[in-house]
Structure formats: C-alpha cells, structure tokens
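Note that one protein chain is taken out, while the other chains of the complex remain in position.
All chains are identified by letter, namely A and B, in their written order; residue positions are counted from 1 within each chain.
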Amino acid sequence: MNPLLQVDSVSKVFESGSFLRKKRFTAVNDVSFTLSKGEVLAIVGESGSGKSTLARMIVNLIPATKGRILLEGSEVGSKSRSRKSVARELQMIFQDPFETMNPNHRVHDVVGRPLRLHGATGDIREQVLALLRKVGLTPAEDYIDKYASQLSGGQKQRVMIARALGINPRVLVADEPTSMLDVSIGIDIMNLMLDLKQDYDLALIWITHNLGSARYMSDRMLIMNGGRIVESGDTEAIIAAPRHAYTRTLLEASPDPWRRQELGDAARSPAGTAEFPREE
Amino acid sequence: MSLLEVTDLQVEYASPRGAFKAVDGVSFSIERGEIFGLAGESGCGKSTTAFGISRLLRPPARLAGGRVLFDGQELTGMPELAFQAFRWSRMSVVLQSAMNNLNPVMRVGSQLTDVILAHEPGTSARDAWSRAESLLALVELPADRLRSYPHELSGGMRQRVVIAMSLALRPDLIIMDEPTTALDVVTQQGIVRRIVELKKELGFAVLFITHDLPLMLEICDRIGIMYAGKMAEIGRADRLLRGARHPYTQGLLRAFPSLTGPKVRIAGIPGSPPDLVSPPAGCRFQPRCAHAVAACSAAQPAMTAADAGGSVACHLYETEEAGHEPVAASRQR
C-alpha cells in the first residue's frame, strides 16, 4: 500500500545576516519518513531539535529548502498547489491556544470561517454547533458566542481542534498541543484526539518533547536531535530498548518515578548522566 | 523544631469581581535538609504560597492571615528591612523567570559578588571573587564563566548561575518556584540532580514548587498537593507513589502517562477547577470527585493525620465507620 504522506529527504536551512556575512543554520537536516492512513506517528525532540520546523514544512507554512513532501504522490510544497488546497488535506493544531485563537473572534467565527472558506453551505451555525459537540464543548450553545478571553486554555484548544476538524483533513499535525495546559486537561485533549482519529480515520502526527505522551499517543515514533532523525521505529520497542545514545539520554532524563520503581533503582534521585551535546 | 512552619496561611486577591482567597488556610512544615514539594495545577495557589512566605506578594495580592515560623523566629511580624537581610542570608528564592532576569549588561561575576558584598559589607573584593568562583564550581560551571555576560550563556547555564546566587550566603532554605520548567528535560535533569547532591553536601532545605509531579516524586522527600487554594494531601513521596489518598492526588498522578506498565486509556479529571470568587460548598474538589458522598458538599474536610506521617483533607478518611471503602489505589495499570 502506498503511504498517505511521504517526507522525502527534507531539509530546512535558515539564513540570516547580510550578503557578506551570511549565517546559515540547518534546522532540519535530510529527514525522511512515511505516514500511513489511520496511523499515529510521534516526533520526539527537545527545543531546537527541528521538530516544529518539520511540522511547519509538512503543512506548507514554510517551504522546504531541499527535498519533497508528498501527499498521495502529489507534492505539497509545489507552486501549483494553492494554500487552500493543501489546507483541505493537512491541518495543524498549535502549541499555544492562548495565541492561536484570535482574541477578536467569537467561537462561531473561529470555527465557521474556515468551513465557509472550504465551501460549506447551508446553516453554518448548526454545523459549528455539531463540531463543538464533537470536541466535547457541550452544551455547544453556551460556547458558540464566546470570545477567547471567556474560555480556559483547554476549551480554547478544543475550539482549535473543532476548527481543524471542520475542514475534514486527512492528516492532522499536532505540535505539542498540551504543553501549555495543565496535565489533567492535557490528558483529556489527548484522549479527544485519539477518539477523533478513530472517528474521522485521520492520520496523526504527534509532536512532543515528552516521551510519556509519545508512548500514550503513538504506534511509531521518530526521535530527533539537532535537526536529524537519530532513531525511529515502534514506540514500545524504542522505549524498551533504545539503540541510539541520545534516545537513552532522553529516556534517562525523563522523570518517571513508576519506571524507576519498576527498574528497582537504588536511589530515587535521578541517575547521573552527562548532558548530551547538542547543536546550539 | 521544624525549620519552617507555616500555619493557616491566607492570601487574598482583589479582583474586579470581588476579593477571593488564592491561598486559604494552608499549613505545612519543612524539616532541615529536606526537599519539600508543593504540587498542583495552575491557580491552585502553590506559587502564591511561596510568595506569601517570602513576602514577594504584590498587589492585588496580600497576606491576609496565618503565621510563618522560621527556625522558631516569627516571620510574619518582622520589619521589612530586617526581612530583606534575612531573605538572602537564611532563605533565598529561585524563580522560573530568574534566568531571564539577570542583569544583561553586567558580567555574571559582578552579579554574584554584588550579592555577597551587599550582605557582608566587610568582605574584600578578592575574597568575594574567589567565593563567586567556588559558587560556580558548586553548580558545575567553569570559573571563567564569571567573565561572561548572561546572553553568552544557555538557558540551563543561566539557571545554574541563579542557583549559585541563591547559595551565595549559605541559606538554610531555598524556595524554588518552577526552577527548571522552561528547560529541556536533559538540561533539567542535570540541574535537578545537582540540587539534590548540593542539598546532601550543604544541608539546606528546599521548598520545590512545580506542576511536574513525576519529577517531584523522584526528588522530594515529602510532597504537599494543593487544590483550589487549599492543601489536599501531604505525604512522603514514596508513600504517594505507592498509593495516594486524596481522590484529586490520585487523578493527578494518573494523568501523567508513564513509560512503564501496560498501555491503557487514562481518564482525566472531569470538570474544571472552581471559581475561587464563589467556591463550591464543602470540599472544593467535591463537584469533580467520583467518590463524593453527602458529607462532602456539607462541610469542608479538615486535615487529618494518616499513616506514614502523612495527612489528608478528605471526608472519606475522616470517619472510622464502615461503609467507606478506602479509595482504590492510585495507579491501576
């Protein structure tokens, strides 16, 4: 079976400075992977690993410097494809719902405008209400006329999910959508996304710095460091037996008292490991 | 005698919709050389508690009641000047934002020696400098970093400098409010490990505040869990890990996906934290609690002692009557 999404040796180089003293920074370096229908793929890395840059290239927010991103064989970044046509297939949920929900719009506008943009007809309000119910904002009538400042972080993130869902994409890229939220709220968002993935037959890319959430969400994962994929494979297999030194460092550093208990660590305090060198 | 004893601390916030208690009757104590964790979700009052103890509250927040005893000395009535001297020398504070609040136009070394010279005016510049060098060594930074400006350092290094600064006067207690939250896990681990080692070497106590409960369970001796301005449960870290008592603690512990155990669906905590301007009657967690009984909405539960030196504020543990099965163990996987 052909993969739904294929990322083929993609790189991103940022340039800064003047003509004469140009500084180049390789944020993503020759990354390749595929994503199948209905699959959840986690991309795990720390800040500066290039995971967010990669996400932005996938949804065509920024162009790749090298390489191709193909959705069912058709190139996402090509000039012939409009922003709108890419949006139909690929949607993204961002990290900070406090920033991404326009403070000047009501929930109705935030969710309804993209619907209309992508050709929805008929009673938009009714469709928005249905989407709000789908993401657990019930009774939807209480939420539809609210502004961002009247919603909590978790509620805002649900609105943003409803917005993406309304477009009915095939791939959803979630860039740390729970990292700004409290854990008890974050776990609800994760569960919601797993349910929606099932209901809408979505392929999900889950970007995170947290191995625990990657394990909870994904079947397969990529570990990124310094713009490169250092390890990839079945999520459980990697956590059980990491092969790359960086993955081991990351796993060691992740606070998880239950795991330490199971491993029977003599000391509860974290084991001493050297800081892994990173490109800064 | 405990190093720090907080009794019935109250912090009031003025808001356009009326005043409310962000911290409402919180009591706990910290022993010498202990790492005490204060955990909870945003708005629970954990940082506000720390600010109340260290007198860093700014309007619209104000201390509305309670007593803070430090080494037997009453802090609550202490004159401001005396308190300022006290705050660096015996009790220091490390905030999450501190690493971004270093003076950008001063070298790290000058900022460290300034702290020493301000509190110990007799010290010679040379002595202060060599002490600054040894402070950097404590946080595993090379001495030549004293000549760096803050922008030349990474976030993790800057936070290490801030910790070195907090150690400058050999305090008995360091209050750390989300000291590593802005950092990557690998960097965080290095710093946290060093804090634990230093605590053993130097014998200070730490009030460690974070929302990251797994981290806290790994490094703290005892932990207090706060919910909606009140203390829900205090217990030894290993005891909490084996089985928390308060239903909120259980829910919170469950909400962190682990790297171990079978992969099962985790249920969140239904509902959302209460509006503190008009909190629910009785237990503040009761509207979200799966184990709530009639008593829960009638009266606020008092903190009652439990085994292993812990205590919990929950009606389910108040009566010895039959009929209340102890709430199921916290982590069924």
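Note that in this section a residue touches a chain if its C-beta (ideal position, glycine included) is under 8 Å from a C-beta of that chain, and two chains touch if they have at least 3 such contacts.
Here, contacts and distances are computed from a predicted model.
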Protein name, per the UniProt record, of whichever chain is missing from view ("Anti-sigma F factor", "Peptidase M1 membrane alanine aminopeptidase domain-containing protein", "ABC transporter permease subunit" or "Quinol oxidase subunit 3"): "ABC transporter permease subunit"
From A:37, A:68 or A:88, residue that would touch the chain that is not displayed: A:88
Which of B:7, B:29, B:42 or B:297 contacts the chain that the document leaves out: B:42
Chain not shown: contacting residue from A:151, A:187, A:204 or A:229: A:151
For chain A, residues in touch with the removed chain: 59, 61, 82-88, 91-92, 94, 96, 98-105, 113-114, 117-118, 147-153, 160, 163-164, 167, 180, 182
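Keep this in mind: only the chains that are shown with their structure count from here on.
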Mean-CA-position distance for chain B and chain A (Å): 31
Parts of chain A lying in touch with chain B, wherever the complex brings them together: 46-47, 152, 154, 182-188, 190-191, 209-213, 215-216, 236, 239, 249-262, 268-270, 272-273, 275-276, 280
Interfacial residue positions of chain B with respect to chain A in the complex: 41-42, 154, 156, 184-190, 192-193, 196, 211-215, 217-219, 237-238, 241, 251-252, 255-261, 263, 265-269, 272, 331
